[in-house]
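Complex shown without one protein chain; remaining protein chains in place.
Every chain is named by a letter (A and B) in the order it is written, and numbering of its residues begins at 1.
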Amino acid sequence: MIVDYALTFALVAFGLALVLNLIRLVTAPTLTDRILAVDTMTVNVIALIVLYGLRSGSSLNGEAALLFALTGFVSTVAFCKYLLRGSIIE
Amino acid sequence: MLKRLFPHPYLSLTLVILWLLLVNDATLGTLILAGVLATLVPLLTQSWWPGRPRIRHPLGLLAYAAIVLWDVIIANFQVAWIILFMPAARIRSAWVVVPLDLTSPEAISLLAGTITMTPGTLTADFSSNGRVLLIHALHAPDPNAVRDAIKTRYEARLKRIME
Partner (left out) sequence: MTALAEYAIAALLILGGLFGLIGSFGLLKLRDPMQRLHAPTKATTIGVGAALIAAALDMVLLGQGITWQSVLVAAFLFLTAPLSALFLAKTHLLRTIARKDLPKTGTGGDWATFRAKPQK
């Protein structure tokens, strides 16, 4: 019972965090801040996926979260590498 | 021969455990596939990782991980407090330069990761010869104290474990 309430709270909190990231993404002063906002969004989405899986009682969401974690990290590094060196694979 | 087949024994062991956890069961088929991966992946990536990290005290590494985890939890509350309640004009950020005593690349990257995960500090860059770290501290009225804390609390322990 208490877990259900906490789960709802966590879902709302991460959803709100996602909205804040979106505001940052639109109003970011520099390009790097924009990458940072997208990176934070992926991390928050991972939390949302896992918590939603908990609520719906399905255990299939683990793979989705894992894929998000992998692609999010690789895309952040690729973006930064491109800005730093002008090419991604040297 | 065994050394040629498994250039990184720790990496092979990690891969087996990782694969078993990923598939989430421990039947014979999974174990065989894990063994194949643990042999192939280190062999194929060997040319990018020529050296072999020396871990003198594997148990010391576990104790180190426990210390870092505890520090991360405690210090996260401090950062949360700074973000929530400290007016932006009063936050004293500072650059900290930390010359390293560590020499092995694995130990240095472990230290850099630790510094980033311990809240309040973030590894921003390293010098081109790889012997000095540039660290950004979120709120450090005394940058020298931050440097000394890093050197005594983390670097000394890592030096004992890895070198």
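The criterion applied here is as follows: a residue touches a chain if its C-beta (ideal position, glycine included) is under 8 Å from a C-beta of that chain, and two chains touch if they have at least 3 such contacts.
Please read all numbers here as calculations on a predicted model, not as lab measurements.
Peer 1: Could you tell me which of the visible chains the hidden chain touches?
Peer 2: Among the chains that are shown, those touched by the missing chain are A, B.
Peer 1: Give the residue, chosen from B:21, B:44 or B:59, that touches the chain omitted from the document.
Peer 2: B:21
Peer 1: For subunit B, which positions touch the chain that isn't shown here?
Peer 2: With respect to the unshown chain, the touching residues of subunit B are 18, 21-22, 24, 72-73, 76, 79-80, 83-84, 88, 91, 93, 95, 97, 99, 112-113, 116-117, 119-120, 122-132, 134, 136, 138.
Peer 1: On subunit A, where is the contact patch with the chain that was removed from view?
Peer 2: 1-3, 5-7, 9-14, 16-18, 20-21, 23-24, 29-33, 35-37, 39-40, 43-44, 46-47, 50-51, 53-54, 57, 59, 62-63, 65-66, 69-70, 73, 76-77, 80-81, 83-86, 90
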